[in-house]
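Right, one structure below, let's go through it.
All protein chains of the complex are present and in place, except for one that has been dropped.
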Amino acid sequence: MSSSTGAQNPFLEVRNLRVHFPTDDGVVKSVDDLSFSVERGKTLGIVGESGSGKSVTSLSVMGLHKRGTADITGEILLDGQDLVGLDPDAVRRLRGKRMAMIFQDPLSAMHPFYSVGSQIVEAYRVHNKVTKQVARKHAIDLLERVGIPNPKSRVDDYPHQFSGGMRQRAMIAMALSCDPELLIADEPTTALDVTVQAQILDLIRDLQAEFNSAVVIITHDLGVVAELADDIMVMYAGRAVEYSTAEDIFTNPQHPYTWGLLGSMPRLDRERTERLQPIAGSPPSLINVPQGCPFNPRCAYDALNGDLSTTERPEFRDVGGGHFIACHLSGEERTRIWENEIRPKL
Amino acid sequence: MPATVITYIIRRLFAAVVLLFIVSMITFAIFFVIPKLGGGTPETLASRYVGRAATAETVRLTAERLGFYDPILVQYGHWLKGIFVGADYDYGPAVDHCPAPCLGYSFRTNQPVLPDLLDRLPVTLSLASGAAVLWLLAGISVGTLSALRKGSVLDRMSMGVALAGVSLPIFFTGLISLAFFSYQLGWTAPGGSYTPITENIGDWAYALLLPWITLAFQFSAQYARLTRAGMLETMNEDFIRTARAKGLVERRVVVKHGLRGALTPILTIFGLDIGLLLGGAVLTESAFSLKGLGQYAIDAIKNYDLPKVMGVTIMAAFFIVLANLVVDLLYAVVDPRVRTA
Partner (left out) sequence: MDRDDLLVAEDLQMHFPIRRGLLRRKVGAVQAVDGLTFSVKRGETLSIVGESGCGKTTTGRLLTRLLEPTGGKVTLEGRDITHLSMSDMRPMRRDIQMIFQDPYSSLNPRHTVGTIVGAPYRLQKVDPPGGVKKAVQELLELVGLNPEHYNRYPHEFSGGQRQRIGIARTLALRPKLIVADEPVSALDVSIQAQVVNLLEDLQNEFDLTYVMIAHDLSVVRHVSDRVAVMYLGQIMEIADRTALYERPMHPYTVALLSAVPIPDTNRKNNRERIRLQGDVPSPINPPSGCRFHTRCWKAQEICKTVQPPLAELAPGHRAACHFPENTDKLTIDPTGVAS
């Protein structure tokens, strides 16, 4: 597919990415034929449930899969340079410098035996030949920038002496230490309380405006992407099922899985009128992904096309204005179902 | 040092002293109370320390001299008193003063126990410390390499060797290696050689080389397995992923972030092992005829020489307790969560 969704001059462009893990039980097809892009200053939200392949995708971009365990094909272009097949040491030199990552659980993501400051100093000094004193000064500045009070004294604290929100701030400081042009945030607020989550989301937004980096935010929470993302990609069973601007995804979703997600979520801002509309069944095994459309066993509309959904894999195609979906339903059917059956119940 | 660490140390010291008391009581009970339950009398006990043809009167006098007629608590009290304030020993012709800490006089040789023990200590200390250095180096490096190359030929081979190391008893490996390396090839010193380090460090190392390797073989096997398991777990931690995401070179990820986490639990085991060995590496000392604490303990038990047995037991317990105390303190150094909690 072309990089038509948002990104004219993408900093990160992923084309036909496939990540398979051979295991004793069979090949786990974690990511299959995935394409997306994001440019500087923009945020892409990748949404999906557990096992949808969203985290595997981010680890592939960062080159963090264990050598020999993952079978990766396709292209991962970082500022035009393909990372798939690139010498691992060359990818390592990009990590932390041009692309950085923050993780879900800041407590386990930091080494318990080293002070917060020394972990930031380490991240800075891998890529910058500076003295420890300079790096420490930089770490204090960063801590201050991400909103840690008293950074001069807190820099020597250990992770366990920080609260959850402060730890995530420190992780962000670590990720930003070398001014990366791409920041991947994998469920950055899932482990945090809601008032702290709001602070961290604000912080990520502010920092992006300041650093003008490309941001990929991976989450299961549609609320989080609505707050932050310019574009949204919805993943299911290792594939993209829908991809468009954030506004499009929320006002005019086109894929039955996206409908299912929206129908499953209770709303904070509205009085309840209906029962929730869950998606039946549970996600498929990634070893035996269903034939045809992987969502067909759980789809309420798969019968509208005869047996097409169970035999033929739907092409991931542009249905207008850079709105991509992978679904056999025709435009009229989708509009009818969305307008008459889905939207009224949300 | 924060007050929490100080109270922590005081608590541990207090516990250590209590533990030593309990060990001494149990040892005392084993040698004095259990024979009585089995129908022993002060005379039967005392008859072990006089000649075969002793008269009943000699036996009685000996029993009295050794205090066997006193109530058990009084006997234990005497022994304890010796440790804290010293004791006087009347062995017939003269009275000998044994200054504190006094672990008593041998029933057989009438020699004070402590100087004997201290004489033997350097041998055991040399054996244990040299072996420990070897097994730490070998065990940790082999374990780390195995973990990083899990499932490889190297991993499977070293774990096979490690299994052998754990299961082969030291009197077997010790005697085989002695026969081969010393007597057959003449590469290492024969059994029973020992030169104090203060005399000649080269001879000291030469004499102990084979015992070290044999002892270290057994221990490094266990440490390799522990290190491998610890590394496999630690290398799957989130903070390792973070370290890689920072762009660190793999060696630094493994050593600074991985090993540091994986080795902490090994510290505990190491404390126990070294403590146990300082109390006497009985089998190794026997196999190589080294006159260390282990041999001393065996002789004491064979001769039913109670003060010696008590002395060596207390000494061993002391080392185990001390080693554990050091480990606990080291934990506070290694893991800031212990220090600042």
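For the reader, a short list of remarks on this structure follows.
The first chain written gets the first letter, and so on, giving A and B; residue counts start at 1 in each chain.
What we mean here is this: a contact is a pair of C-beta atoms (placed from the backbone, for glycine too) under 8 Å apart; a residue touches a chain by one contact, two chains touch by 3 or more.
Worth saying up front: this structure is predicted, and the values here are computed from it rather than measured.
In the complete complex, the residue from A:27, A:90 or A:276 that touches the missing chain is A:276.
For the chain left out of this panel, the touching residue among A:265, A:289 or A:319 is A:265. From the options A:61, A:101 or A:166, the residue with contact to the chain not on display is A:166. Taking the whole complex into account, chain A touches the unshown chain at residues 49-50, 149, 163-166, 193-199, 201-202, 220-227, 246-247, 250-251, 260-269, 271-272, 275-280, 282-283.
Just so it is clear, only the chains that are shown with their structure count from here on.
Put simply, chain B touches chain A in their complex at residues 237-239, 241-250, 257, 260-261, 334-337, 340-341. Of all residues in chain A, those touching chain B in their complex are 62, 64, 89, 92-97, 100-101, 103, 105, 108-113, 115, 122-123, 126-127, 158, 160-161, 171, 174-175.
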